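Note that one protein chain of the assembly has been removed; the remaining protein chains are unaltered in position.
Let's turn to subunit A:
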Amino acid sequence: MSASDDRSAGGRADLNRPRQPMSAVIESPAVAPAAESPGRRALRRFLRHRLAVFGAVVVLVFAAVALLAPLVATADPNATSWSAIRRAPSLQYWFGTDENGRDVFSRVVWGARASMMAGTISVVVALLAGVPIGLLAGLVGGWVDALISRVADAMLSVPFLILAIALAAFLGPALENAMIAIAISASPVFVRLARGMALDARATDWVEAARALGNPPWRIGLLHVLPNIVPPLLVQATLAIAEAIIAEASLSFLGLGQQPPEPSWGSMLNSAQRFLTQAPWLAVFPGLAIFLVVLAFNLVGDGLRDALDPRSDKR
C-alpha cells in the first residue's frame, strides 16, 4: 500500500500488486473516521506536515554543508597535529580531535560531501538505468519483459548490502566504485516499480487511445506513462537515497568506500571503534550525522508519499 511496503516487500511485488487497488477502495472509510473532530484532524495534518518540513530543512542544511564544506569547516580536515591528539570537544574543537589530532568537526563537514554525493548520485544513476528498462519491459511485454523481470528477480534475491559489498570488493576500494556498486544494487527496485506502473498505465484508456493513434512504444512510454509515474518514483527515490547513504557509510566503514585520509562518516566510525574508552566523542558525531540525514530523507519520503498519494486524505 505504501512505498515502504514496496521497498521491503521487494521480491513479492507481483503477488501483492493485484490486491492493491482493492484494498485501497476498502481502506477509504477508515481513512476518514467520522468521529474525528476538525481540530484534531488539523492537528494531525499539521504534525505530519511539520515532520516532513523538518526533514526537508535538515536535508537542505546537509546539502548546503556538503556544497559549502570549505567555508563551513573550521580547519583543514586532513591536517594532523601531534600536540592535539584525542582532545575532548571544546570551544576550539567543537567535536574534539581524533587520534591524529585532526579536527573532527571539519571532518564531519567534509564527510557530508562524500555521503550526500554518494547517496544522490548513485540513486540518480539507478533511476536513469532502472526506469527506462522497467518501462520497456512493461510496454513491450513478451520475452523482453520476461527476461528483464527475471534479471531483476535474480538481483533482488541478493540482499542489497551484500550485493553492494560483493560488487565493491570486486571493483576495488574507491568512493566511485562504491557509488557504482550502490547504483547497480538499487536499480532493480526501480525496474520493478516502473514496469508495474507501465503495466497499470497500459490498461488505461488514454494509453489505449495513444496506441490506437499509432504512437510507437517509446513515445507512449515517454509522453504518456512517465509523467504519471513520477510521484511514486519520487517517493521511492527519496527513500532510496536514505538507504544509499547508509550503504555508503557501511562500505566506507568496511574500507570499501572513501579511502583514508579523505574524511567519510563510515571510515571515521571504523577508526573510532578502537578508541571507545579513551575518546567516545569520535564515535558519536559521525554516527549522529548519518542518523540525522537518513532520518531526514525518510521523513521527506514519508511526507511526499502522503502528499502525493491521491488516495490519502487531502481534505
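Basically, a contact is a pair of C-beta atoms (placed from the backbone, for glycine too) under 8 Å apart; a residue touches a chain by one contact, two chains touch by 3 or more; residues count from 1.
Operating definition for what follows: contacts and distances are computed from a predicted model.
S.K.: What protein name does the UniProt record of the undisplayed chain give, "Pyridoxal 5'-phosphate synthase subunit PdxS", "FAD-dependent oxidoreductase", "Methionine biosynthesis protein MetW" or "ABC transporter permease"?
M.R.: Of the names offered in "Pyridoxal 5'-phosphate synthase subunit PdxS", "FAD-dependent oxidoreductase", "Methionine biosynthesis protein MetW" or "ABC transporter permease", the one UniProt assigns to the missing chain is "ABC transporter permease".
S.K.: Give the residue, chosen from A:A66, A:A112 or A:L163, that touches the chain omitted from the document.
M.R.: A:L163
S.K.: Applying the definition given at the start, please give the residues of subunit A touching the unseen chain.
M.R.: Interface residues of subunit A facing the absent chain: 1-2, 4-5, 8-12, 15-16, 23, 26-27, 29-30, 33, 36, 40, 44, 47, 150-151, 153-155, 157-163, 165-167, 169-172, 242, 246, 249-250, 253-256, 269, 272-273, 276-277, 280, 283-284, 286-287, 290-291, 294-295, 298-299, 302.
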